[in-house]
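A quick write-up on the structure given underneath.
With one protein chain withheld, the remaining protein chains of the complex are depicted in position.
Order of writing sets the chain letters: A, B and C. Residues in each chain are counted from 1.
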Amino acid sequence: MTLIYEASRAGRRATAQAPSSRDDCGGIPERFLRDTQARLPEVSELQAVRHYTRLSRKNFSIDTEFYPLGSCTMKYNPRASNTLAMLPEFLARHPEAPASRSQGYLACLYDLQQILKAVTGMRGVSLTPTAGAQGEFAGVAMIKAYHEARGDQGRTEILVPDAAHGTNPASAVMCGYRIREITTGSDGDVDIEALRSVLGPQTAGIMLTNPSTVGVFDRGIETIARMVHDAGGLLYYDGANLNAILGKVRPGDMGFDVIHMNLHKTFSTPHGGGGPGAGPVGVSDRLLPYLPVPMVARDGDGYRWLTEEDCPQSIGRLHAFAGNAGVLLRAYVYALMLGREGMPRVAEFSALNANYLLKRLQAAGFEAAYPERRATHEFILTLRRQAKSLQVNTMDFAKRLLDYGVHAPTTYFPLLVPECLLIEPTETEDMETLDGFVAAMVSIQREAEEDPDLVRGAPHTMSVKRLDDVRAARELDLAWKGNG
Amino acid sequence: MTLIYEASRAGRRATAQAPSSRDDCGGIPERFLRDTQARLPEVSELQAVRHYTRLSRKNFSIDTEFYPLGSCTMKYNPRASNTLAMLPEFLARHPEAPASRSQGYLACLYDLQQILKAVTGMRGVSLTPTAGAQGEFAGVAMIKAYHEARGDQGRTEILVPDAAHGTNPASAVMCGYRIREITTGSDGDVDIEALRSVLGPQTAGIMLTNPSTVGVFDRGIETIARMVHDAGGLLYYDGANLNAILGKVRPGDMGFDVIHMNLHKTFSTPHGGGGPGAGPVGVSDRLLPYLPVPMVARDGDGYRWLTEEDCPQSIGRLHAFAGNAGVLLRAYVYALMLGREGMPRVAEFSALNANYLLKRLQAAGFEAAYPERRATHEFILTLRRQAKSLQVNTMDFAKRLLDYGVHAPTTYFPLLVPECLLIEPTETEDMETLDGFVAAMVSIQREAEEDPDLVRGAPHTMSVKRLDDVRAARELDLAWKGNG
Amino acid sequence: MPFIPHTEAEVQEMLATIGADDIEALFDEIPAQLRCGTLELVRAQMSELEVSQLISARAHQDGQPSCFIGAGAYDHHIPAAVWQIATRGEFYSAYTPYQAEASQGTLQLLYEFQSMMTGLTAMDVSNASLYDGASALAEAVLMAVRANRKSKSRRVLVPRSLHPAYRRVAQNIVRNQDILLEELPYDAAGGHTDPESLERYRGEDITALVIAQPNFFGVLEEVDILTDWAEANGALSIGVVNPLALSILNPPGSWGANGVDICCGEGQPLGIPLSSGGPYFGFLCCRKTLVRQMPGRIIGRTRDLDGKVGYTLTLQAREQHIRRSKATSNICTNQGLMVTAATIHMALLGAEGLARIAARCHTNSRELEERLRAVGDVRPLFDRPRFHEQVITLPVTAKQVLLELADDNLLAGYDLSRDYPELQNAILVCATEKRTHEEMDAYAAALARVLSRRGEVTRQPQTERMVKS
Partner (left out) sequence: MPFIPHTEAEVQEMLATIGADDIEALFDEIPAQLRCGTLELVRAQMSELEVSQLISARAHQDGQPSCFIGAGAYDHHIPAAVWQIATRGEFYSAYTPYQAEASQGTLQLLYEFQSMMTGLTAMDVSNASLYDGASALAEAVLMAVRANRKSKSRRVLVPRSLHPAYRRVAQNIVRNQDILLEELPYDAAGGHTDPESLERYRGEDITALVIAQPNFFGVLEEVDILTDWAEANGALSIGVVNPLALSILNPPGSWGANGVDICCGEGQPLGIPLSSGGPYFGFLCCRKTLVRQMPGRIIGRTRDLDGKVGYTLTLQAREQHIRRSKATSNICTNQGLMVTAATIHMALLGAEGLARIAARCHTNSRELEERLRAVGDVRPLFDRPRFHEQVITLPVTAKQVLLELADDNLLAGYDLSRDYPELQNAILVCATEKRTHEEMDAYAAALARVLSRRGEVTRQPQTERMVKS
C-alpha cells in the first residue's frame, strides 16, 4: 500500500482538530523556533481514516484469526476490558491527581494487587513494571538489593536455562550480572546435575519459568528450589507461562522468591501489535522491602500511594508515573469476570486444548519434542524430519499456515529444539478451530511431499510474498525521506 | 463465509454477559412460557467477535473505498460525531426523562432546528421523521392537512417528475394521493408545458428536488413555483440533494412550502449499511401548524417539548418517541464543525469535484447525459453507446469498478436516462482519488473493447462473483432453518 | 477547511480543467436573485475540541439518573463487544447493500438477523428492519389490509392496553388510507384484554386484530385465545411483542392453533442503547405466504456464477425504487446499523443468555414491587401475570411526585394519566436486570420521603375506584 506520505499534498489544511489559525508565539525568541515545517504528512481526515483502516486489515489478529503463538498466550481480549478502561474519567485522570481525588482508581489497583498475590502465592505485589522484561529487571534488581543489603558481595552470577526467553539473560545483564546457562534435560526438565555443578557462592539466583518454554512442568522444582536456596541464591519465576497453572499451583508455593506476570498474556490485555503490556512483580517475605514503587496501600477507609518515603529500601521507580495504568485496569476487569471459579478454568481448558491438539497432531504423524510428557498450555513439535528429508523447514510450514488463515506458531524458539514449532492454542479457542489447524498441518505436510516449492514459496495469499530480511538489514531504509 | 449458526454448538455457555444462572419465573403461568429454546446461535464471545469482524471486511464503505454513489452523498462521516453522540449520558438517557432532566439534550435539538431553518430558509422544523421517506410522508401529510383545513377537498393528485426518487410517489400514495408523472425536458429541467397541462384544481402539490436527480439545477424553478401556487397546489422539496446548494441557495427562497432533509446525506451521519437516517422536515408559514410532533421550544431560560397539546393541528407523531435522536446529535456535531463558513464550502467543493470529474470523463470519451449543463454535486453518464456497440452495459461497468477498488456509482437511476451512471464524488474526496476513478473508467473501457467477457463476468476479486438475483427471488431462502 | 482536502494549487488545476474562472462560476445556472448570503444565524465554525467541550457539558448537565421507566424503551446491559464491532468503519460507513458483491458483510449479517428473528418469534420470515416499533405496527396494519383480500371493511381492532404512542403513530399513518382503528377496552382488574370483549365483533367484517404481548402495562395477554378468535373470524392477527421477552415467553408463531399471521415490535431491547428514544429499529415477521406483501428490505441467500453461496437484496419488486407508487411501502433507508448491533448482541448472548436476562428482569420487577408495597398506600393495580413492568398506584397524583423524584436523580416511572385519564394516580414502573438492590432501596426510600412530604395535601380518589366506576 502507498505510504501516508505519498497521499500528502503541501498546503492541505483539512483538519477539524486544530485551531483554525496559528497563535503568535511572540514570547519565544526566534532562536528557539524551528525554521522549517516538520516533515509530516498533510492529509484530510478521510484520507487518514481510510489509510489506517485499510492498513489495519493487513494484519492477522486474535479478533480475526487463530493465533497459536507459543509463549505469547494469544487468547481473546475481552472488549469489556477495553470499554471500562476507557471510561472518560479514567482517560482524563492525571497521574499527579492527589489521592483525595483518586480513591476509585486506587481501589482498583489495590484490588488487583490482592488478586495477583492470591493467584501467585506471593506476599507483596508492585504493579509498576510496564512489561515482562521490565518486571524481570525489577525482580533481578531486587535480588541484587537483597544480597547487597546483607553484605553478601560475591554473588555475581545469575543462572538461566538454555530454554529461557531472551529477556531473562538480557535483564540480568542490565542489572550487572554475568549469565551462566544451564542445560535442559532430554525430558524437558532442568538437568539437576548440571545445576548442581554451577551453583556456588557466586550464585545470586536462578531465573526459571515453570512450565518452561519447552511446554512441560518441571517436576523437580522443589529440589531445584532447595538447592538454590541452600547455595544462598534466590529463585526468579518468569510468569509468562502463568496461564498454564492459574488456580492450580502457585509459584510462591513452589519456592520462588520473586515473579513477574505478563498481564498481556495471562490476564488477556491486548497485545496491540507489540504492546503495551504490564509486568507486575510479586515477592516472598524476603524481598518485600525492595519492591519498586509506587504501590497502593490501604489507609483507614481509603487508599494511598506508597512511595520511596514509605519504602526506603525500594529499588525505586521504573516509570515516570505508576506504570501502564490502562493495562492494569483491563487486567482487573478480566480478573473480576473470571473470579475464583474462572481462574482454574483458564489452566484447565488451556491444558485440555493443548493436549488435545498435541495428540491429534501426533496421530497425524507429527513429531513431538517431548513425547513422553504431558503438554501444559503449550507444546513443541519438531519438524527436523521434514527439514531433512523434504528440505521443507519450520519457517516454510509457518509461512504456509498463513495461507490457511492461521497465524504461525512460534518458530525456532526455544533454541534447544531443532526446527521447532511452539504451539499454544489457549483456552478461548473452540475444538473446531483446533481440528482446522490439524487439517491445515496435514495438508501442508502433503504439499511438502508433493509440491515442496509451493510450501517453500509461501505465503501466497498475503499482501506481500516472503520478505527479504537480509536486504532490510543491509540496505537500511528506516524512514521515508521524500520522493527521490 | 460460514454462517454464525454453523459455528453454533448446542449447550455452549461461554457468555460473560448474562447472569450465571436463570432465575425462576414462578410468577408466570406455564401457558405463557415457551417450551422450546429459541433458535439462536450458541457461540463464545471470541467466536462472535471474530465472525462479525471478519464479516465487516466483506463490505465496501466510505472508510475504506471511494463511494461515488449518486443521490446518496457518501462523504466522510466524522468520527467526532460518533464519539459525541455516544457519550455515556446520551446513551443512557431515557426518552421519557422529564424536561427538567433533559435541558442539555433539548438545547442540542433546539439548536439543530435553528440551524436547519437557517440553511433551508424555512420557518419551522420538526426533527422527528426517521428517514427521508418518512419526511416525505410527513410533508405530503401536511399538504393534505392544509387542504383539508381549508376545506379544499378536490385535490387528489400529487405531481412527480419522472426523474424523481421512488420514495416520492410511494410516499404520496401512502398519504392517499394519486400520482401524476411529469416529464423532464431534454435539457434536464422540468418540461414547463407538460407541467402546465397537468396542473389543475385536482392538484394538491408537486414533489421536486432541485438540483434534480439528473444532476442539474432546474433554472425554471421560480416559474414552476408560481404556476403550482397559482393552481392552488403546494411545493414539496425532496432534500436529498441539499448538499449541492448548502449555503448557496435555499429551498425556502425558491418558493417551496415543505422540505425534508436527509441528515444521513447532507449532514454526514453514517449510513450504517442501510440506516439509520433522519429526515427532518421544514415548512413555510403556511404549513407551520401541521408540523409533526414532538418539537423543542424555548421556554424562558430553558427548553421544553411541544406536543399534540401545543399543536392541535399537527399531523401528530410518527415515532414512538422523538425520532432518531442519535442521528440528530451526529448531524448537530457536524453542523457545528462546519459552521457558517463551512456550509457553503460543502456546495462549492462538491460542485468542483463533480464538474472536474465530469470534464475529465468527457475528455476521456464518455458521454454525458446533459452535456450542455453544469454538473451540480453529481452528474450522469450514459453508456448507451457501449451497451449497443460492445454489448457491455452499465451494470458490467459498475461491477468491474468493484475490482478496481471503487464502489459503483448509482446505476439505472433515474429511469429516464438509458444505461446511466449517476456519479456523486462529494466534497471530501481528493483530486487524486477522482483521477484514479477516471483511470479506472478508461481502463474498463479498453477492457470492454478488447476483452468484453472480462467486464461482463465482473467482479472477479470480491468474496463472491456476480450473484444470481433471479434464483434469490425464485428459490426464496430468507432464513437459516438448520442443517439439512 | 475541515473535511475538504483541496489545496489551493489543486483548486486552480481543477478549475482550469473545467474551464471556469472560479468556483462561483459553477453556480451560474442558479438565478442570481435566489442566491442567499452568509448564513448569519448559523454560528461560526468550531473545532472538534470546541464542539466536544460544548456537547460534553450538555451531556453532563443531564446526568445519569437511576432509571425505572420502561414504557417501550428498556435500560438493558449491552455487551461491550456489540458497539465496538458495529461501529467499525466497514459497517458504520457503508451504504445500503445495492452492490451485493461488495456488501457481503452487511448482507450475510442481515440474513443472520432475519434467521434470528424468525428463531425468536417462530415465524417463517423476517424483513431487515423498519424505523421503529410504532411505525412497524403501522406497516403491519397496512400489510394486513392489503393481504386480507376477503375483508372489505378496513377495520382493525387495537387493544387499549397497547402502547399509546404506537396507537397514535399507527393512527397517524394509516388514516390517510381510510383505515379504521377501533379500540378494545382493557379489563380493569387484570389490565389485559378480556377475550369476552371481542364477542361483540363476532361475525362482523374485521380485517385484523392486534395483540400485544406483554401489553403496555407489562401484563400478559391471553394470546392463544385472541389469535384463535382472529382466525375463526377471518381477521388476520398481528402480534406486537417485546423480542427479549420472547426468549422466555411463548412466541407468536406458536400462539393459538396456528400462530399469528404477522408480528412486529421494537428491537431496542436487543442491544440498542436508550439514547433518548432512537435510533432503535422496528422488526416485522410474517407467514411465508404473506412475504410478497411485506414492506422493507429482505435479504435472500443465493449463489454466484461459480455456485458459491452469497446474499443479496431480494423481492425488490415490492419496494419503492422498483415499483414506485405501487410499492408495499415508501421505506428506503431503514435502521441497518441498529440491526447490525442487535445481530451481534443476539449472537453474544444466545437463547439461554437472553432468557437469563429476561428472567432476571422479571424477578427484579417483582422485587421492586415488594419494596414499593412496603411504602404505605402504594400498591400494584393489576392482578395478572406480567413480564417486567408493573402499574403501581400512588395515594396522590403521580406527576408532581415523579418530578420531585427526578430532582432526586431518580426516574421513578411513567405517568399513566398522560394517556389514560382514568388512571390518575398510576405509574408504570420497570426494573431491568441492571437495577440493583441498592437502587431499589433508594427508590422506596425516596418515594416514602416524597409521599410523606405530600401527606398534608388532599388525597385524590383512589385510581382503582375510578376505573371500576
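Keep in mind that, in the parts below, a contact is a pair of C-beta atoms (placed from the backbone, for glycine too) under 8 Å apart; a residue touches a chain by one contact, two chains touch by 3 or more.
As the structure is a prediction and not an experimental result, all values here were calculated from the model.
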Which displayed chains the hidden chain touches across the whole complex: A, B, C
Residue of A:Leu352, A:Ala368, A:Leu416 or A:Leu454 in touch with the missing chain, whole complex considered: A:Leu352
Contact residue for the chain not shown (choose from A:Lys248, A:Arg298, A:Arg385 or A:Arg446): A:Lys248
Candidates A:Gly124, A:Pro169 or A:Gly232 - the one touching the absent chain: A:Pro169
Sites on subunit B contacted by the missing partner chain, in the whole complex: 9-20, 43-47, 49, 53, 78-80, 82-84
For subunit C, the residues touching the chain missing from this view: 48-49, 52-53, 77, 79-80, 84-85, 87-89, 433-434, 436
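The rule we apply is simple: only the chains that are shown with their structure count from here on.
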Reference subunit C; chain at largest CA-centroid distance: A
Where subunit A and subunit C are represented by their mean Cα positions, the distance between them in whole Å: 46
Contacts with two or more other chains, residues of subunit B listed in rising order: 16, 45, 49, 53, 57, 62-64, 75-76, 78, 80, 87-88, 337, 428-430
Set of subunit C residues in contact with two or more other chains: 1-6, 10, 45, 47-48, 79, 81, 89-90
